[in-house]
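Below: one structure in structure tokens.
A single protein chain has been omitted; all remaining protein chains appear in their positions.
A and B are the chain letters, set down in written order, and residue numbers restart from 1 in every chain.
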Amino acid sequence: MSREDQLRKRAKELLANKEVAMVLGYRAGKRPGRATPAFVTRPEDADILIFDDRCGMNLAAYLPRVKHRGRIAVVAKGCDSRSIVTLLKERQVDRSQFFILGVGCEGVKENGRLSDSCTTCAYPNPVICDEMVGEKVAEREPAPDPLADFEKLSSDQRWQVLMDDVSRCIRCYACRQVCPNCYCPTCFVDANSPQWVGKTTAGSDNMMFHLMRAMHMAGRCVECGACSRGCPMGIDLMKFNRKVARVVRERFGAVAGLDPDQPPALAAFDPNDKQEFIR
Amino acid sequence: MKPRVVSAEALTRLVTGWAKNAAVYAPVKVKDWTEFRRISTLAEADLTRVNTKLSVRGLLFPQCETMFRFEAARPDKPQEADQPEAQVILGVRPCDAAGIAVLDKFFAGQGETDTFYQRRREKTTLVGLACPSPADTCFCSAVGGSPAGTRGLDLLLTDIGGRYLVEPLTDNGESAVKDLPEAAAADFAKKKEIADRAAAAITLRIDTAGLKGLLDSADSHPVWEDLSLACVNCGACTFVCPTCHCFDITDETRKGKGARLRVWDTCQFCLYSQHASGHNPRQTHVSRFRNRTMDKFKYTVDMVGEVSCVGCGRCIRECPAAVDIRETVETLAMRLKE
Partner (left out) sequence: MPEAAAADTTAGGAFEPKIVAFLCNWCSYAGADLAGISRIQYPPSIRVIRVPCSGRVDPFYILKALQKGADGVLVSGCHPGDCHYLTGNYVARRRFAVLNDLLEFAGIDPGRVSFSWVSAAEGERFAEVVRDVTEQVRQLGPNKKLLKDTIA
């Protein structure tokens, strides 16, 4: 039985037995090459579920929204499962509220090419699940450091590259909305009494948004790439997120979403944290 | 107004001529797509893509526009923002032009005139480009448009192989091409053949009148809950849409000087409908999703007499969650009858 068939069968069973009220997974989008989230509530509809390289959204982002429906079964690839761990750590969801159907992921493809985020994936298999659907996938050899070329540039050159990129941002916040970590009732860009970040798409305001979002991702971003795939303007958001994730890894030995019992990296501290940058 | 023909070289000369007296905009290649940018020669334009990433509305209703400036030292003398210059927008697809025609109704057709939009509109010449092969996301003819539609345009160009058929549609358009040679009957026939073939490529049909009738009493139907689940409530669809026109007004100051700015806003943001009291009539995710679909297919019919979706397909292409308005409409037509 193919993995997809196994997934559909399990989904049917979970729904028929009323173990869950809804299966949150993926189904084929109307356009070829795209998948869209599926919210299956009837066993007979479980056949719409798919799992392949079109499944680029991070379904953990939908958990807070559907939890009121009852117990949810959620299809989780490696990165999504780490997002679930992050949400658990931050008390946004309760472990008893969902049943994780883990799937190993061989990478998301866009237009036939492996998505940028997936080239450096270190966790293709779920780190937490109630049941694994199909076999675990082999861990892939990560691509050479994607930040290496950028870091060779001078300060001014780096600033220019980033400004040229973020100046194209139209502040649609697709990146924020598809991200499981962005669940604040009022995002800092929406605070308007006083207005923290200008609403213009001037380079400066856009850079403020992207730098601060990267800071808010520190220790939490699982580098799933949903944000950069979701960006209509093709902005290289992974650059910011990867840098921050690397800093947290190298300085504090913390990787987002691996251990539900470990406090979030930036909410914790070690009296011996390096402080070479402090006078 | 008689149709003309123009070769690629003659069009190049024409564009260079236009650029002497106006800002000329055309689709320009950016990464894997095109966006409207200012050009000085036709060679900079890329007219091969079906439509641009962002719609043409940004050239009439910019994402960030200065309304006026002021100084603390001179509170009684606000300065008007700079007057917009004349502009010629080349390569406007018929869906976008139809979108402008709808925007015209909102910004100038309801009693009040939006002077900021209007003063740009008056100085704008829209040169359309017919679509020989609609994309898989196109559905203009399902909502009253067509790949060779002329609505909203000053001129329509159709590539008939080696040259363009040029159809002047307004006095403005006529004066821009008055020196071009007239088209032969065969040229016009070729255009019609291309236009008919393109129209046939779009098979989707939407009963917009029937849908409007169903939507009139659909506010509390449970179908919205199901339809809205996948939507993440970002603003991508609204910002790429040719007819969305909501905006916010914000003041910014620095060192005793300031400006009042108009910036794009979207009904998809929670903050959009929040009252000063804290109450929010569209607090829920479902209500915001419902609002957009209702607006395109019902509210604008109530307000200005027509559906405001022009079938350009951008929202389908850019939605991060692959929500497809065609699917939405199909589901509504089915479930609202229950």
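One rule holds in what follows: a contact is a pair of C-beta atoms (placed from the backbone, for glycine too) under 8 Å apart; a residue touches a chain by one contact, two chains touch by 3 or more.
Small disclaimer: the values here were computed from a predicted structure and weren't measured.
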Touched by the hidden chain, restricted to displayed chains: A, B
Touching the absent chain when the full complex is considered, from A:Ile48, A:Leu114 or A:Ala202: A:Ala202
Footprint left on chain A by the chain that the document does not show: 151, 155-160, 162, 188, 196, 198, 200, 202, 204-205, 207-208, 211-212, 214-215, 218, 240, 243-244, 247-248, 251-252, 265-271, 273-275, 277-279
Missing-partner contacts on chain B, residue numbers: 64-66, 69, 72-73, 81, 252-259, 261
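One rule holds in what follows: only the chains that are shown with their structure count from here on.
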Centre-of-Cα separation between chain B and chain A, whole angstrom: 32
Partner chain A, residues of chain B touching it in the complex: 30-32, 53-54, 63-64, 136-137, 226, 229-230, 232-236, 238-240, 248, 250, 252, 261, 263-264, 266, 269-271, 285, 316, 318, 320-324, 326-327
For the chain A and chain B complex, residues of the former touching the latter: 29-32, 34-37, 39, 57, 61-62, 65-66, 168, 170-174, 176-178, 186, 190, 192, 195, 198-202, 226, 229-234
